[in-house]
Structure formats: C-alpha cells, structure tokens
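All protein chains of the complex are present and in place, except for one that has been dropped.
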Amino acid sequence: MPFVEIEGKQVEVDEDGFMTDPAAWFEACAYYFAKGEGIEQLTDDHWKVINYLKEYYATNGIAPMIRKLCKETGIPLKEIYELFPSGPAKGACKLGGLPKPTGCV
Amino acid sequence: MSTETAKGLRQPKRANEKLFRTLGIEPVPDEKKVEEAIRHLDDFRNKLRSFVVTMENCVKCGLCADNCHTYLGTKDPNNIPAGRADLIRKAYKRYFTPQGKLFGPLVGAEELTLETLEKWYSYFYQCSECRRCSHTCPFGLDTAEITMVGRQILFWLGIGPQLHTATAGAILKTGNHMGLTKAGIIDTLEFLAEEIEEDRNGLKVEFPTDKPDSDILYIPSSVDFMLNPNTLKGAGMFFKWVGANWTMSSRITEAGNFGYLMDQTRIQREMVTRLYEECTTLGIKKIVWGECGHGWRAAKMYVASYSDLPGVAKIPMTHIHDEVAALIESGQLDLDPTRNSQKITLHDPCNYVRACGLCDQMRVIMRAVTSDFVEMTPNRERNFCCGGGSGVLFDDPAMYEYRILASNKKAEQVRETEAEVLCAPCSICKAQLYPMVKEHKLPVEVVGLIDLVGHALVFPEE
Partner (left out) sequence: MEQFVGQIMPYFTVAIFLGGVTWRLWRWMIPRIMHNITLSPFPGTWTAAVTWWVWQIAIFWNILKFDRALWIGAFPFHAALIAIIAGHAMGIYTLGLQFHMIAPLLVSADLSVWLSDLLGTTMGLVFLVAVLYLLYRRFTVEKVRAISSTSDFLHLFLLLTIAGLGNYMRLVPDAHTTYLEARTFMAGLFTFNPVALPQNAFFMWHFFFVQCLMIIFPFSKLMHVFGFFWMRWMVNRPFKEWAPGMPGAKVQVTK
C-alpha cells in the first residue's frame, strides 16, 4: 500500500487514498486530505461532521447512516455535499480517517 | 493509479497484492499469468457445460449487439456480447479445438497474451451479467457465464477491482458488504424505529436482531443501513403489519453477494454458509430476501448447488416481494395508494426478471401501493440493464464515465415515461441510478419498492 507524508510522519493509505488504520489519525491528516479534495478551509461545520463521524466510528466500528449524520449534526445533506464535494461517505469519511465504504455505494 | 492504460482500455482501479493476500490469493507473476489462465480454461471446459456450449455455438449473427446496453452506450465491438465472449473464445479455439490449432486466425483462433488478459479485465468488468444477451440470442447462449469465468480466472491470477476485492474482505470479516458491525446495526435500527415513531404518529416498529426462536429470517441489503433507509423501514413496517415472528442476523446482514460477482468458489460460498448456520442457530422456518438483484439470484438459484450445507433443501426461501404480492392478491393488506401519488415508473432489475421469475409480483405491488404507475418500454424480461449490474459501480473517472454511457439506454427509457419517480427494487440499481439521474439531468427521484409499501400501509394505530 502507498504511504503519504503528513507533518513528517509516514501515513499508510489504500488505493483510494483512505487511511488504512483509523487509529493512526491525527488532526493534520484532515487538512492534508482536505487539500486533495479541493477543500480550501476547514470551518466549524466541517469539524462538526468530522468529529461526529470519528466519535460514531470509535463507538460502533462503522460509519453512521447518512440520514443520522445529517440529523445529529443538524446539517442537511445538500450542505454536506457543499462542504465535502465527494459527499459524506467518500469525502467526509476520508478526512476523518474512516475507511472507504465498500459495497453498493 | 491510472485507470486508462496505455492502450486506452477502460479498467476499474485494481486491488493491490496485499489485499489479495488477505483473501488467500497469491498473485501470479506476469510471466506465468498466461499459462495459468490457459490451465484454468482447460479446467472450465471439462467442468462447466454452459461455458463449452457457448464457446462452440456462437454463429456470429450479431443479434446481441443492439440488445446490449454496453454496446449501445459505447459502440465498442468488445462490448458486443459475442465480441466479449470472443476475448476468451479466440484462446479457447486456439488451444482446445482442432480447427483452431490448424488454422489459427482464419477460424478466429488466437494465442492468449498478457494484452488479452488486460482486455479481459476491462471488458468483463463492463459487462453487468444482466443476461439480456442470453434472453435475446436465438440459442440462448449466455455471455454472463463467460464473464463469470473470466472474472474467476482473473481473481485467481490476482487481478480484480478494488471495489469487489475490498468488499470480499468485508464479507469475510462481517458477513456483509459494508462492513457493518453488530453495534452499528443495532444503533441504526434504533434510529430508524425513532424516525418511524416521529413520522407515523407514534407507530412503534421493532427491528429485532439475532432474536432466537424466530420463524422468519429477513435478509436486508446492507446498504439499506447506510443509504436506503426507507427500504429497511418499509420491510419492518410490513412485518409488523402482518405480525410476523421475524428477525435479522448480524452475521448475515446482506442480501447481496459480491462473491458471486468475482469469486464464486469461496467468497460466494461464505455468504451461503453463514446463512444456513444462522438458520440453524435461530431456528428459522423461512428465509425472506430483501431488495437485491444479484444476491437474490445467487440465493434462489444457486443455493441448491450447495447441497452439502444443512437445511438447504428444507428451509423455504422467498423474496419479500413474493410475500407482499401474495397478501395483496388475497386482499389482506390495508393499503392507501394515494400516499404514493406521483407519476412513477418501474425499472426491472435484470436478475429478478431474467433469472429469478420475479416480475409479475412487482406489478401487483405497484398497482396496489401507487396511484399513477406507467410502464417503461421495453419492460419485464425485455427491459434493459441500469448499467451498474454485477457491481459496475466504480467511481474512478474512466469507469464513472463508462457507467454514464452504459446507462444511456435506461435514461432514454425513463425520460420517455415522463415519470417523476423511478422505482428500482435493487441496491446496485439504486447506486447506479442515483448518478444516472444526476448526470442525465432527469428530474426523477429513485426509490425502492418496499419503501412504497411501508408508506402505503395503513396501521390502525396511526
């Protein structure tokens, strides 16, 4: 698997650029991935989503249902796409160090 | 990693060697790939009759060309089903037939090369295994069988899409495609129950998981837990309405079977084995399947082939549409079709209508739960694939572009109906149709069928 360098550290990513080990995430990773996703600045709303994803993943071992994400953060889906152009699954999850969703997505 | 090779071939992003090793496959080095592939072909021609008969009886009439959505969308001769099969047939003739050995290219026989294997990887993952070619061929020759052989051999060589291979890993780990954990499943189901309570005047629906002594095991599509909650909600409401003693299982929370789409020898079997282990553990009397096309085919039509698993012949298995339609026909469901009043059309998932005999049931349901239903043309078993079948859901640029081309025919059909809603009772279809409606600028909402049932069911408590 390829490695990327973030703030001097070697971080392993898969073929799609998602971190292979969510536990290895640190804050600078979000900024790094954001740049790759064409996101210039990480606002409070960005962090609301990222933090909710990380918390949910830490508890449940999987990303949350999209609708629940929207409800709990109070950010409608359309807005989430504006914040993260690749969407909640392929965009926000990447910034939070979550694995890329597999299956029929 | 580029997805268009130097020769301009469209290929999905490839899984790397490490991922294959986690699945127990040691990728074959380039210098050995061709001889291994030939060895596997020789094995298949001695084992699989559909393969041999399709290899030897194509008369190249060309009827299949304009009947395949991939050719209609790309005009690439290798996407003509007969042309796609030729990617293997040319080698088959060269190595296994007297005329091929003697006359070579004159009879369309060619040596197998690494370049051809690259073409296999490109074209067998553009084919959606929809079987429209088989349905229309004068002999019924089934190119989907050839695609399956091609994908299987590629898998053994260590060539496969990142999507399918990663999903295979999820299957082995969790028994579902999305990698859902039991904690995630239970949390999501609680959330859905809350939503139903809010939306439906305090209606309380329970979604049991791993409940012992259940009569019915419902097998949902795992992506219902992520993207298509209304399908899961609809199922829960239906089971509540009929008072079923049902449960889902956290070990097999998957109506699909990506193993069927890449490695039929082991990964496909993993899902079936889990299914019957759970039936034994939970005391199941009947399996009811959720909305997934290829998964339903893999279950309904292939499970009998795994006859060494306990309970295979004895535990009945139906699709949730079978159950809903039967109750509608005997007039026992209380449904209000005006709740689904927008003009709606139905996309026939290929595996339902061409492989599973699930066709009329969908219409029985549609007519009972909607008030403005129009058929698209053609429909039923003659309908065209959405383009995404067999997991052609790649999001890398070259293949994403291909998916939109492959959906041209479907978009045309939908546009013609002037419908506002497109019902597609299959998870892969939904995943393909979401980008299709966006890219083809169709002002259409994509929904499942059980979603509509849940919406239309009239509960006394409401």
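We call the chains A and B, going by the order they appear; numbering starts again at 1 in every chain.
Note that in this section a contact is a pair of C-beta atoms (placed from the backbone, for glycine too) under 8 Å apart; a residue touches a chain by one contact, two chains touch by 3 or more.
What you see is a predicted model, and the numbers here were worked out from it, not measured in a lab.
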item: Contact list for the unshown chain, restricted to visible chains; value: B
item: Of B:N16, B:S50, B:T116 or B:T273, the one touching the omitted chain in the full complex; value: B:S50
item: Candidate in contact with the missing chain, chosen from B:D142, B:D224 or B:D396; value: B:D142
item: Chain not shown: contacting residue from B:V59, B:L114 or B:V458; value: B:V59
item: Which of B:P29, B:P105, B:G202 or B:P310 contacts the chain that the document leaves out; value: B:P105
item: Touching residues (missing chain, whole complex) on chain B; value: 45-54, 56-63, 65-67, 71, 77, 80, 82-83, 86, 97-99, 103, 105-108, 131, 134-142, 145, 215-216, 241-246, 285-286, 288, 301-302, 304-305, 316-318, 322-323, 325-327, 330, 332-333, 353-359, 381
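By definition in this document, only the chains that are shown with their structure count from here on.
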item: Centre-to-centre distance between chain B and chain A (centres being mean Cα positions), rounded to whole Å; value: 28
item: Of chain A, residues touching chain B in the complex; value: 1, 14-16, 59-68, 89-90, 99-105
item: For the chain B and chain A complex, residues of the former touching the latter; value: 1, 13-16, 18, 162-163, 166-167, 169-170, 176-181, 183-184, 187-188, 191, 195, 221-223, 225-227, 229, 256, 258, 292, 391, 393, 395, 427-428, 430-431
